[in-house]
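The complex appears here without one of its protein chains, the remainder shown in place.
Right, chain A next:
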Amino acid sequence: MLEHKDIVEEIKVIVFRLVDEEYGVEVSQVRSIEHMQKITRVPRTPEFVKGVINLRGIVTPVIDLKARFALGEENYTDSTRIIIVAVEDMEVGLIVDAANDVIDIPVNKIEPPPAVVGGINKAYLRGVAKLADRLLIMLNLDKVLSNEEIQAMSSIER
């Protein structure tokens, strides 16, 4: 199987941290990584929607991933980053504790997720990449950014 391994497909992922776990999103889905900045709160939205920012003239919604997955209190520090991701033509900023690595991982290293990893429902996960010295949780952004909850929220309001 060695020769097969040589030609295996690899994907480039951005690695970020939430509390103690490391997560990955594909580079192709990431537009930019921003420092923490002033966020304008948008009233009557779910708790994890922190508001909107001015991203070079484009008003971009920002959500707190930790709050999204109920992983603990928000605690913004100097290493806190906003990763701007795009799913189809929807751009959203994700607040993460740190983002500082870009690595290549072979696709065949990604295993289907167990029921729950680090407290996150597997519906939001694409899989888990087991690398030599680290474990990367790959997010399924389509699901994470499904705005069903936002829409549900608005139907309650009206």
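Just so it is clear, a residue touches a chain if its C-beta (ideal position, glycine included) is under 8 Å from a C-beta of that chain, and two chains touch if they have at least 3 such contacts; residues count from 1.
Here, contacts and distances are computed from a predicted model.
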Can you work out the missing subunit's protein name as recorded in UniProt? Choose among "tRNA N6-adenosine threonylcarbamoyltransferase", "Xanthine dehydrogenase family protein molybdopterin-binding subunit", "Chemotaxis protein CheA" or "Nitrite reductase small subunit NirD". "Chemotaxis protein CheA"
Touching the hidden chain, out of A:D20, A:E73 or A:D89, is A:D89
Which is it among A:V8, A:V27, A:V59 or A:L135 that touches the chain not included here? A:V59
At which residues does chain A meet the chain that is not included here? 38, 40-45, 49, 51-54, 57-61, 63, 89-92, 145, 147, 150-151, 153-154, 157-158
